[in-house]
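Right, one structure below, let's go through it.
In this view, the complex is presented without one of its protein chains, the others remaining in place.
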Amino acid sequence: MADSVTAAAPLPTPSRPADPTAGAAPGRPPDTFVDVRTQELQINMGPQHPSTHGVLRVALWVDGEIVTRADPDIGYLHRCAEKIGENVSYIMYVPYTDRYDYLAAMNNNLGYCLAVEKVAELEVPERAQYIRTIAVELNRIASHLMAVGTYGLDVGAFTPFFYAFREREEILRLLEWICGARLTYNFIRIGGVMRDAPEGWVADILKFLDDFERKLDEFDDLLTHNHIFVQRTADVGVIPIEKALAYGLTGPNLRGSGLRYDLRREAPYLLYDRFEFDVPVGTGMKGTLGDCWDRYWVRMLEMRESARICRQAIAQLPEGGEIMAKNVRHLAFKSKPGEGYVGIENPRGEFGYYLISEGGSSSYRSRIRAPSFCNLSILDAILPGTMLGDAVAIIGSIDIVLGEVDR
Amino acid sequence: MLTYFKNIVDSLRTTVKGMQVTFKNLRRPETTVSYPEELLPMPKGYRGFHTLDQETCIYCFQCARICPVECIEMKADRVEKKFLAWEQFSVDYNKCLFCNLCIEVCPKDCIHMDRRDGSAKFALITDDRSTLNVDLLLYAGLSETDQKAVAKIAADRAAGIETPPAKPAAGAAKPAEGAAKPAEGAAKPAEGAAKPEAGAAKAAEGAEKPAEAPSKAAEAKPAAAKPAAVKPAAAADAKSADPEAPPAPETHEA
Amino acid sequence: MTAAEILATLEKDGQGEGLALFAGPQDPALVVPRERLRAVMTHLRDARHLAFDLLVLVTGTHMTEKKDAKSQAIVREQHFEVIWHLRSVRHRCVLAVKTKLPFSDPEVDSVADLWPAANWHERETFDLVGITFRGHPDLRRILLPDDWVGHPLRKDYVYPREYRGINLEVDAPWPTP
Partner (left out) sequence: MDTLVPHLQSAWQWATGSAFAFSLVLSILLVVAFVSVWAMFAVWLERKASADFQVRLGPVYVGPFGLLQSLADGLKLAFKEDLVPRESDRFLFLIAPAIAFCGAFAAFAALPFSPAFAAVDLDLGLFFVVAITAVGVIGVLMAGWSSNNKWSLYGAMREAAQLVSYEVPSALALMVPVLVTGSLNLKEIVGFQCAPIDAGSSGAIYLSANGWLALYSPWTFVAFLVYYVASLAECKRAPFDLPEAESELVSGFHTEYSGLRFSFFFLEEYAMMFVVSAVAVLVFLGGWQPLPFVSLDLGGAAGNAFFAVVFLAKCILLVWVQMWLRWTLPRLRVDQVMVMGYKYLIPVTLGALLLMALYAHWGVRYIPGIV
């Protein structure tokens, strides 16, 4: 990142020569063309901008309304979480994992705990695994609700955001009930979960899910199939499969491009091999395969699948039983030496945790694979040739969380 | 040409459909509340500001050691090896992660993040960051009961009376072991089971005076009654002076 | 496919020169000498029976000198390790590729042209660990400010006390009550 202290920080000089044919770049709407070459304008989108979803700064080179070059600049929220991971003990690090992707903190907890459990070779009780699954899937719904709600904001529809938040609030209530926190849960612990499900929790989830699916249909009427919304998102920001793979896109962004690849299916962790669920992919229903609408639509479908998984997990939830592995002491927990990588399906893609342990109570090296970080890196490849309004729509459709990008 | 008219029809149809949805929601009840006047119910075990049960704390530093951000500062003097003269127990909410770890490691279950009397306090709204370093102590120095006990010991010493040995105390504390099982399964430090859980009987490194326990319990009330916030908790502790009484966490279920 | 099977496949393909297997207790990894990295990586990506088309993660690690507790003999020299995690969508497997770099010369070939995803990962590794990637299109700091001194994820990193007039002292600057 460039200067963060001087107010008038100069934009970074272009490291590539400006493309002289940029005016005719692909992705330009077919019914516009440029007959007069004018001077390019450099504008600074972010870090204080309503639709950069945090403190992302994108330096844009624009020709009228058309973006010719984009340079994402990250790091405004950098805390060097990996260094912290080397300094605090395993148990103490779990709350830090909440802070990468604060919208899907459960999933981060899970990824980290799975990595530690892999290296420390811990067995997690079955009931804990089911509770983890329910919590993680609820959190995935909450995260996707946030994603589609704010995506509505990005394209100018305010109300869907509030409807999404109404549902999300209900999920946050459920999660608060079980762990006492609404956003940074620290619920999934190394070797199990923090608390057992309280009485009535499971029944409340079922009640919520029934209502939730009806509300999703309403949401579809309001936003998904709205003509203006389709116009804004279909055929915009098309990412072909090969490009998506090359840029390391995962999660809904990869599936939006049409590749049926979900780690819950491909490399099952927890108990995902016991559940029946579909992996929705983009089909290019409203435009080209891999456009913004497809990515959005995959998220909408995934929420229904998560609800399905939740129902099955609740049905299979064993009565009683331990929720914590044996021999996990808070202050005295030590891992075995070893190293291991665990990748899980976060709402935003593959959240990976690579852990090198030399024994002892803290890791030797913690490496986080943040899905948003990888997904964001495609930005400078797909923004050129789009319009300013599209740039906002594309950034929104990639669904980044800056806490995770910067870590 | 067909798409031209399809676009017109589509845009009108979906607009009307969307307007129907918003109109339907016009009649739904509001989901927001006027916040400071109206509070959402907080579930049991939510994580907010800490409360410390100073009478029960044994100054074992477990919470300060587990804290990922080192936000707990504690300082006390041991008087006669069993009475704590408190100087400081502060939580710095500039740093606190609200991660609940300090609650889970506590062997005496004396630090809590949910207010037991239901006076939910969780909003960190301030324009002065220095106010966020909160001292949880209700009093500094020795509690009134401890002061009296220490004075009594000093007087006894002056009079040449030996303090009775601790052995009978260990015997009396035995029945309490069963009840001292921590309520939350997650936190179960080994030494927690060895000591009586009941709040009034101040456990200090195995030395216990059974004769003093009831009187202490009776006197604990005025000592803790000063600040209103923790009064019910302290009262509950005083009531549970009976070693057979259930452990403290279950008293706030209502 | 496990790392051992992949190693066998590579040997069969005539790419096995200098390769070894790192057999940890959990995830085995393929150890590649840094001179052969690009050749092996290209093969891993392009060969149909391997098809590692998704680069998941690039990790740089500073491995400090380690001495045996009793004999004081050096069991591990100080060095850097770079680990690439690759995923094959077709064959449903993940592979870790490791390269050891001497401490004095932390430089390795970039794979950003094979997988554009490596671009930011390599920038991050350069930024935080200080490993240089030869042939990277745009190797500059990504998370830290451009004028930051040092690479924080090295074990010998010294915390700065100040950055552009901002006090970075570890102790809380606010007063206690």
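Letters A, B and C mark the chains as written, and numbering starts fresh at 1 in each.
Heads up, the rule we're going with is that a residue touches a chain if its C-beta (ideal position, glycine included) is under 8 Å from a C-beta of that chain, and two chains touch if they have at least 3 such contacts.
Everything numeric here is computed off the predicted structure, so don't read it as measured data.
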item	value
Omitted chain - touching chains that are shown	A, B
Of A:S51, A:N108, A:N139 or A:N253, the residue in touch with the unshown chain	A:S51
Residue in contact with the excluded chain [from A:N109, A:Q129, A:N226 or A:S335]	A:N226
Hidden-chain contact residue, picked from the options A:C80, A:V279 or A:L388	A:L388
Missing-chain contacts mapped onto subunit A	29, 31-32, 41, 43, 49-51, 65, 152-159, 162-163, 166, 222-223, 226, 228-229, 231-232, 387-390, 392
Those residues of subunit B which, in the complete complex, touch the missing chain	4, 7-8, 15, 18-19, 21-23, 25-26, 28-34
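Everything that follows uses one rule, which is that only the chains that are shown with their structure count from here on.
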item	value
Farthest chain (mean CA position) relative to subunit C	B
Between subunit C and subunit B, distance of the C-alpha-averaged centres to the nearest whole Å	45
Averaged-CA centre spacing for the pair subunit C and subunit A, given as whole angstrom	24
Sites on subunit B touched by subunit A in the complex	7, 10-11, 13-15, 17-18, 20-22, 24-25, 31, 40, 43-47, 62, 65-68, 97-101, 104-105, 113-114, 184-187, 189
Contacting residues of subunit A [partner subunit C, same complex]	1-5, 15, 74-75, 78, 80, 82-83, 86, 118-119, 121, 245-248, 250, 259, 261, 266-267, 336-341, 343, 350, 352, 354, 356, 364-365, 367, 369, 373-374, 376-378, 381, 406-407
Sites on subunit C touched by subunit A in the complex	24-27, 53-57, 59, 61, 83, 85, 87, 89, 92, 94, 96, 115-121, 124, 128, 137-138, 141-147, 152-153, 157, 164-166
